[in-house]
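A protein chain is absent from this complex, but the other protein chains hold their places.
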Amino acid sequence: MQILIILLQIAALLAIVLLHVAYTTYFERKIIGHMQVRMGPMLVGWHGLLQPIADGIKSFFKEDIIPEQADKPLFLAAPIICLVTMLASLAVLPFARGWVLADINIGLLFLFAMSSLASYGIILAGWASNSKYTFLGGMRSMAQVISYEIPMGLSLVGVMMLSGSLNLTEIVTAQGTSIFSIYLFPQIIGFFVFFIAMLAETNRVPFDLPEAETELVSGYLTEYSGMRYAMFFMAEYIGMMVMASIGTVCFLGGWNGPFEIPFFPPFWFILKVYGFLFLFIWIRATLPRYRYDQLMELGWKLLIPLALLNIFLTGLFKVFT
Amino acid sequence: MTESATINVPVAQGNEDKYKLKMGPQHPATHGVLRVDLELDGETITDCDPKVGYLHRGFEKLAEHRTYAQNLVLTDRLDYMAAMANNVGYCEAVEKLLDIQVSNRARFLRVMVCEMARLASHLLWLATHALDIGAMTVFLYAFRERETLMEIFAELCGSRLTNTYTCLGGVRQDVTHEIMRKLDNFINEFPACIEEYETLIDTNRIWLKRTIGVAPVSAEMGLDLCLTGASLRGSGVDYDIRKHVPYAAYDQIDFEVPLGETGDTYARYRCRMEEMRQSNYILRQCIEKMPPGAIVGEDAPDLVMPTTPRKKVTADTSARQGLIKLIEDRDVYMEGDIYVATEVPKGELGFYFISDCKGKPYRMHIRSPSFIHIGALETLGKGVMVADLIAIIGTLDVVLGECDR
Partner (left out) sequence: MKVQYKPKRNLLGTIFQVEILQGMALTLRKLFSPPITRQYPDEKPPMYAGFRGQHALVRDPVTQDSKCIGCMRCVTVCPSRCIRIRCQQDAKGKQKVESYSIEVLRCVFCGFCVEVCPVGAVTMTELFEYASYDRESLLFDKETLLKNWDRFLEESAHDENYVNPFWRPRGVPEASLAASQRMKVPADWTIEGQFIGTSLRQPQQNGAITHTEADHA
């Protein structure tokens, strides 16, 4: 009985998240469209509201092309690895008090592990397609992941130090005593580093090097088509949401808000995640793209020292209070 | 091939740690159908070999079988971003060859459409250059203004892209008050639009990192590589045919030639942005100084040019309608050769004709700036990264229709 309830909860969460993925793509197209003084999708449904559904159906029925020279098992496995790891990280996210599938003590570490594994899928995809563009995309992805996992992890160390826990629920609870009950102000440097590393981790502009369209055609995605392409796509958007959730939980106080919303406790959490997603899209509409070596430079020469500085300052803060 | 195919990753053959990448002709950032054969060491390019010819249509040969008037339509399809400028360049050359006078109003109209074409071309350059570097919003903002220009073209000559606007001895259509009002509105609003593009990229740290110091071209190097246009002026060489060998009405118009200093991608970018401002200023002068008069010269040849007789032709106006009266007093087509260059948005567009006293050129050679700029790619592309190569292709402002002709 217990298992059945958990399975139902998982199914519900999956359905909600996948719906969110579909409509994030829609709103991304709409928002970027309007920022670029055009309209975005308009034809399928009212103002194109059914566009993501149509896209889903299209990619589902499209031919799944596997290049002749590709390493077939890895080529087939790569998108699944990407998607599954991203979906797995949803398990530990606390949407509200008690609204969490697996309230484990190492929640934050689990999230890091999963997001690193997802990059493994991307590297495999680049490698297994046996195409030069995908290979370059995979290499870039590998370098990017190594460079940005570190500042990201380090930036969250400050949060761990302040809250004294790796459990996400406890991190949120611990923020209750801080200013505005969020860690944003005591951890402003950490947040800055986290935010940039988050953009890089999810392969979003200005760090979308692994799939830089004008350089590598489509990077690691070049040889994928149909549903497998859509899986990468979903993984990317779930990754965005997971990262936004980490940001919300660790820096913006999770489900805490100015006042309680009755019957729907995750309201503030969801609002903050939406805010992050809008920021992602907004940045995509504005900024150009870094070059590969500049990206490395930024990661190693700026973000890691900043993150270390943040740990040092947090330590001082802990010692003197 | 056995069932279990081994992964054949294209690196590391023995002690060889470089691999080859054929970028293009189907690639989103090669501005058409350019192919660049690269030899890569990691992401650094060790050898860069541009290959052209995928858009070859044989214009120079086609021209040998068409009259001077008919050849005009070929020039539309050279640099299709700025067809007007090509039209003017071609007509200036043929008029010098055949000694045809152009009315002053037509000269001003030519300057006007040339500068509109320059704006249209530079807007498209900015759009694609920014998109190549990843800023996709500039792309659509630039196209918004380009659309206005295209509509003015459509109203002026009935076509948006392949204008065929000029004719030997003048232009084919006069402007109307409506067109000029639209153009006036456009040039009043345009400086604010340039500001808008610059807000997005001009001081943006990512844009600066991607452009400053990328593919620097010194003045000597630029001259050695035969660069022209803004690609050369970015290096500080004051070479602008509009200023130094004025054609059309450029001698009656006041403008300045923006010159860069460092010769890198950013300097060229700044040069072109300044050129857009100057073009805007020239357009304003064109509107204000537009003289009255006919749009075609007195001795302009008819569109229906006879191919063999060496006689001056005009459309008959008195006797039988529409037939050609041959005026017997002067040879029209002289013998000899001529090279006339004009400043199109991409650089120096030259037409070289050899005439053998016929209505068709014996040989027409087009010195297209894009072709020569692509030649510079080999030098500039060595030792940079793949992402920089894309920026260099963008900054050289090549269009393959003109390169392959």
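The first chain written gets the first letter, and so on, giving A and B; residue counts start at 1 in each chain.
Quick note on the criterion: a contact is a pair of C-beta atoms (placed from the backbone, for glycine too) under 8 Å apart; a residue touches a chain by one contact, two chains touch by 3 or more.
Treat the numbers as computed from the prediction; the structure is a model and nothing was measured.
Considering the full assembly, B:I287 is the residue among B:L55, B:C226 or B:I287 that touches the omitted chain. Which of B:I295, B:V344 or B:M364 touches the hidden chain is settled by the complete complex: it is B:I295. Residue B:T176 is the one among B:Q101, B:T176 or B:T379 that touches the chain not shown. Residues of subunit A in touch with the missing chain: 31, 33-39, 42, 282-283, 285-287. On the side of subunit B, the interface with the absent chain consists of residues 66, 69-74, 76, 105, 137, 144, 147, 151, 154-155, 157-159, 162, 164, 172-181, 184-185, 188-189, 196, 198-205, 256-261, 267, 270-271, 274, 287-296, 302-304, 315-317, 321-323, using the contact rule stated above.
The rule is simple: only the chains that are shown with their structure count from here on.
If you average the Cα atoms of subunit A and of subunit B, the two centres end up 44 Å apart.
If you check the complex, the residues on subunit B that touch subunit A are 1, 5-11, 19, 21, 27-29, 42-43, 130-137, 139-141, 144, 200-201, 204, 206-207, 209-210, 385-388, 390. Listed in rising order, the residues of subunit A touching subunit B in the complex are 32, 35-38, 68-72, 74, 127-128, 130, 132-133, 135-136, 139-140, 205-206, 208-209, 212-217, 285-294.
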